[in-house]
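Of the protein chains in this complex, one is absent; all others appear in place.
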Amino acid sequence: MGALSSLKVVEWSEFISGPYCGKLLADLGAEVIKVEKPGCGDKTRSYGPFPQDMPHQEKSGLFLYLNTNKLGVSLNIRSVTGAEIFKELLTESDILIENHSPHEVEELGFDYETLKKLNPRLVMASITPFGQTGPYRDYKACNLTSFHASGLAYLNPPEVDDIEQEPPLRGPAHQGDLAAGLNAAIATMSAIFSCHATGLGQHVDLSEQEVLASMIRRNLAGVTYEGITMTRVKGSQSRGGSVMGHCKDGYFFMLCNTDKFWANWVEVMGNPDWAASELFQTTISRRENWDAAKMMIEEWAREQTVDEIVRAAQAKRVPCTPVNTVRESANSELLADRNYFIEVHHKEAGKLTYPGAPYKLSKTPWHVERSAPLLGEHNEEVFCRRLGYTRQDLLIMRAEGVV
Amino acid sequence: MTVSKKRRNSAPLSPYRVIEVADEKGVYCGKLLAELGADTIKVEKPGGDDTRNIPPFAGDDPHTEKGFFFLYYNQNKKGITLNLECADGQDIFKRLMRNADVMVESFSPGYLDSLGIGYSALNEINPSLIMTSITGFGQSGPYKAYKVTELISFAMGAMFQCGEPAQPPSVSPIMMSLHCTAIHAAFATLIALRHRAITGEGQHVDVAIHDITVTGIGEGMASRWLNFEELLTRHGSQHVTAPAAIYPCKDGHAYVVGGLTPGNAPGSWPAFVDWIGSPDALKEPVWEDSNFRRQNIDVINPYIIEHTMKYTKAELYREGQAKHFPVSPVQTPADFVNSPQTKAREFFTEVDHPVIGKQTYPGPPYKLAVPWEIVKRPAPLVGQHNVEVYCGELGFSKEELSVLRASGII
Amino acid sequence: MQKLPLEGIRITDFCHVWAGPHVTQWLAVMGAEVIKIESNLHPDLTRSFFAGDKTLTPGLNQSVDFAVLNYGKKCCTINMTLPKGRELAKEIMRVSDIVTENFGGAVMDRWGLGYSDLQKLKPDIIMYSGSGFGRTGPYKELPAYAPIVDAFAGLFSLNGCLGSEPCPFGVGGWTDLVAAQHGAFAILAALHHRSNTGEGQYIDLSMTEVASSFLPDAIMDYTMNDRVQGAQGNRDNAMAPHGCYRCQGDDEWIAIAVSSDEEWKAFCDAIGNPEWTTDERFRDGLNRWKNQEELDRLIQEWTKTYSHHEAMEILQRAGVMAGPSLKAEEVVQDSHLREREFFIDIEHPEMGTVRLARLPWKLSDSPQGNYNHAPSLGEHNDYVFKELLNMSDEKIAQLQEEQVIL
Partner (left out) sequence: MNRLPLEGIRVISFTNGLAGPYAGRLLCDFGAEVIVVETRKRLDTFRRPRLCYPKDSEPDFDKSWSWAEYNRGKKSISVDLKREEGRELIKRLVKISDAAIDNFGARVLRGFGLDYWGLREVKPDFIMVSMQGLGQSGPEHEYVLWGMNLMPLAGLTYEWGFPDVPTPTGSGGFPTDYLAGVTTAFMIVAAIEYRERTGEGQFVDMAQVENAATIMESIYMDYTINGRLQERRGNRSMYFAPYGVYRCKGDERWCAIEVRNDNEWKRFCHAIGNPPWAELPKFATMLSRLQNVDELDSHIEEWTANHTHLEAMEILQEAGVPAGAVLDGENQANCPQLTHRETFVQIEHPKMGIAFYPGVAMHLAKSPGIARRPALLGEHNEYVLNELLGLSKTEINQLVEAEVLV
């Protein structure tokens, strides 16, 4: 039994943020019913990667990963019947996860005010780019624009040569959307705790812009309290203490933001004379002269192999690592030893290796009990066995295009 | 080079590439062409065609790949997905049409034009293209925008004559007018191919269900009025000649025809009277006249029923036929499947489908002395041939394919 | 007045630096009573991160870094290096629901405060251990910071402009926070389980694994297709345009993404180039995607003539996804965030008013949250030792003597 197995969740979400929120709950045992539109289903189904690059509705790697442990139903909630069934589902649920525009949700009559009359205990988590209120509430956004509109991209890459020419960059992959889903899961759980106490659900208004902005709380405080705004220019301060160096055979990355780490690092480098200089003796002076230190370190590194440096540094407990591609990290002895990656068998896509548990719970372990649902795979189980519709009804709804 | 250069010496239509973008109105047309070897590609919207929703389903499981209608009418076709309502889709569609010979479509008139892929546009790309349009009421005229379904077209064309006088007109249990029209469209398509062989030019073939139903299964109601101001009405199963109708028997019903053959020959009226136990009441010469019999059928029927009730439908069939009367049992579908005749003709065939497995389908309604060989395939899965067509034929890279997929174009 | 969701939950918190404090930060704001265990020997490292160039000798209670990560918490000082200190800490844990730590190694075990020990202390205790590489495995003793983990997990190799060499991720502590949030969620799940079954448990969170689980498509592409993806910059593998463009102002940029033909049409109309919709190179998604270089160049010619906010307004009004690449100061001034009251002012005894970002969500029917100022070192000794453990003044004085409370 999973930690959350007493929770019933309906996920009416597209693409990444909502589904990741649902996955976090489902992977810990919550019963998550994913509601997809008939025909194409969740947009992620069309999003790669696909095995052998052959696009297939049931084989999107992203979809397979984001929807483990869920029950899948296809339902056109824009139809009267669909809407009715959707509401029936919600009356029996603790949580609704949705990530549609506030405008659209109201239009369809699934806004919180309406739903709470249906089921006062319902916790409704709304994940939107800019939240449920404010001037941008109905603005459109995607991972890219949110990453920029929250101030994150402006910091990336950390250093550029020509700030006029090199644009700010969003983070790799879909990190912004994933983070939104993650925070929604925390907020939802906290609302569940209130519900324990009050017996009432509530509306979780989550803004992806705020989620991402809160990731740079430190930088924001830098502005509000110290009047410092970081830019991407070279040698910018406060990033002091880290080096990504190019060795004979690749890259390493090290961090020595304390005197102890620095001292040990100097030993790793074989105590070069330059390191003894005044310039590098205190945290403050190092920070001010870090560009020089960095130059020296990089020059030294060019003669070494990644492995030599990393081993030596780690022996002295200096935070240091090879800069891996996913191949190297996926094949690392560490993740193998931690049994991080898992094999999941899926009816259509077959046996594939997925990223596994982000945390290990001793009593109620994270685990994948069922692979991502085929489109409408559990229509019968959910509509017939739970809501009591007959198979005949199901045929009718299919003919009408409702399921 | 066009596809037609390639395949030779197999089935009649094997040189031709057919693109089908049709709903239930056009699928049978595509099926007939595919069954005679045409390289037929069914274009579905991403996620699959709506006809996949038509019940019943294998195991009553309303599953995209399990609808009998779709499984049956799309045999021997390839299947790709394409969203015609976006620029990419239209672009790709045009590329497909460059080396297509025939396009079968059943959208309401003007829709394809509004997407910029109507006949005139495609004709510019490929002047030898034949576009066969199957619609409810045709490409022009006051009803051209009318919605059409089997019920509607059958009602307007033929239903007035269907059923018992005492009952409302009776709805056909199958897609009679749609499929009958689809066969006409397939025929017309071949005619257009002949025309192209002679002149080199393609053309637009405009087939309207309403026309076909009225002039075909409508049984000449219209021409009867036009020429005789006579209204044909419902007359149950009773034929104009008499006796000829459905009669009850021990275990069901049979269609019994007596006296259609003139004179005293087998199957003639006297022979029939004789068969039903020569009741004196029917021996007078007046009964020799079919029209008289028709007018007084109520007098005759009791005698016939008394006779038919002695038999089972199978017995009636045998007995009647032995005496050369056109008698036939009212078979249930089960009777038909299991009848020795059907079995001997091997009408039902086995088809192996990846999702529903090996199952029994009705076969084609004809046997060939020397069968034409065609590539047999079960109905395609959603987008089953995307890679083959888009990468193999149109030369998209896998990477581009992913782009098309991600942006909902295929 | 309605209660906060986690009111009544007490956490003994050994977390320090970034990732750990962020976990309990979230829980504290939501109402949990978080008691940080520090000491003058070992104050939380961030207390000594001095505040930029503001002053060269910052007090331990004036660090902005500490302030943004520890508001809403309490703090008592115990010298954990002494057996008595550890005994004292045990007293606090005995009356706690959760114990959290993120030491660089098995420190808790060495102190005899491992999960098995704590279970004896309080059978239904929930213990959270956050670490860079996990509490088991070959690297369990290695210290780790977010960028180390990012580099290891492959994040750097995917960061940077299209096809560039690996590039450190500019969002400092990104993975610290993402990991912390996973941790907070795991703790809530464990709490939920406890409230249903009375059963506590141990949570072992590895930042590396969190970072990895945030790169699903890159990893699946590798495990499925043996392909190693590289940096993509602002590009997307389907949408085009999908990039960040120079605007009029000084170092101003705007991100624009177009996901469909409708949006493309809207975009072209909005920027007054309707002919682009028929231009061979851009008329449909696939061509746009193939001719991105050219497209981006042309779009930039337009964006250059507007400020990023102007550009956003124009495009969003047309229904096109567009977001300015805001600098931190612009985020602080952002009218939308202001209307959403994203920033709150916290009065700090030594620092004065500190304006900080609140939790990134709003609960319709719960109070805003516990935003008390970050605790000064030992600020809550009295509360903890007197009220909580109701120890006598003498006892406390004695422990101070023995440098147990330090």
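To keep things simple, chains are lettered A, B and C as they appear, and every chain counts its residues starting from 1.
Note that in this section contacts are C-beta pairs under 8 Å (C-beta built on N, C-alpha and C of every residue); 3 or more make two chains touch, one makes a residue touch a chain.
Here the structure is a predicted model, which is why all the values come from computation and not from measurement.
Colleague: Which shown chains does the hidden chain touch?
Modeller: Per the contact definition above, the missing chain touches A, B.
Colleague: Which residue among B:114, B:233, B:295 or B:397 touches the omitted chain?
Modeller: Among B:114, B:233, B:295 or B:397, only B:233 touches the chain that is not shown.
Colleague: Among B:18, B:156, B:300 or B:406, choose the residue that contacts the chain missing from this document, as touch is defined above.
Modeller: Here the residue in touch with the unshown chain is B:156.
Colleague: For subunit A, which residues touch the unseen chain?
Modeller: 79-81, 84, 389, 392-393, 395-397, 399-402
By definition in this document, only the chains that are shown with their structure count from here on.
Colleague: If you tally contacting C-beta pairs, which comes out ahead, A-C or A-B? Let me know.
Modeller: Of A-B and A-C, it is A-C that has more C-beta pairs in contact.
Colleague: Could you work out how far the Cα centre of subunit B sits from that of subunit C, in whole Å?
Modeller: Comparing mean C-alpha positions, subunit C is 65 Å from subunit B.
Colleague: How far is the middle of subunit A from the middle of subunit B, if each middle is the mean of its Cα atoms, in Å?
Modeller: That pair's centroid distance is 53 Å.
Colleague: Provide the C-alpha centroid distance between subunit A and subunit C, rounded to the nearest whole angstrom.
Modeller: About 12 Å separates the centre of subunit A from that of subunit C.
Colleague: For subunit A, what residues touch not just one other chain but two or more?
Modeller: 47-50, 52-53
Colleague: Residues touching two or more other chains, restricted to subunit B: which are they?
Modeller: 399, 402, 404-408
Colleague: Tell me, which parts of subunit B touch subunit C in their complex?
Modeller: That would be residues 86-88, 90-91, 399-400, 402-409 of subunit B.
Colleague: What residues on subunit A touch subunit B, complex-wise?
Modeller: Of all residues in subunit A, those touching subunit B are 38-41, 43, 46-50, 52-57, 375-376, 379-380, 391, 394-395, 397-401, 403.
Colleague: Touching residues of subunit B toward subunit A in the complex: what are they?
Modeller: Result: residues 45-48, 50, 53-57, 60-64, 382-383, 386-387, 398-399, 401-402, 404-408, 410 of subunit B touch subunit A.
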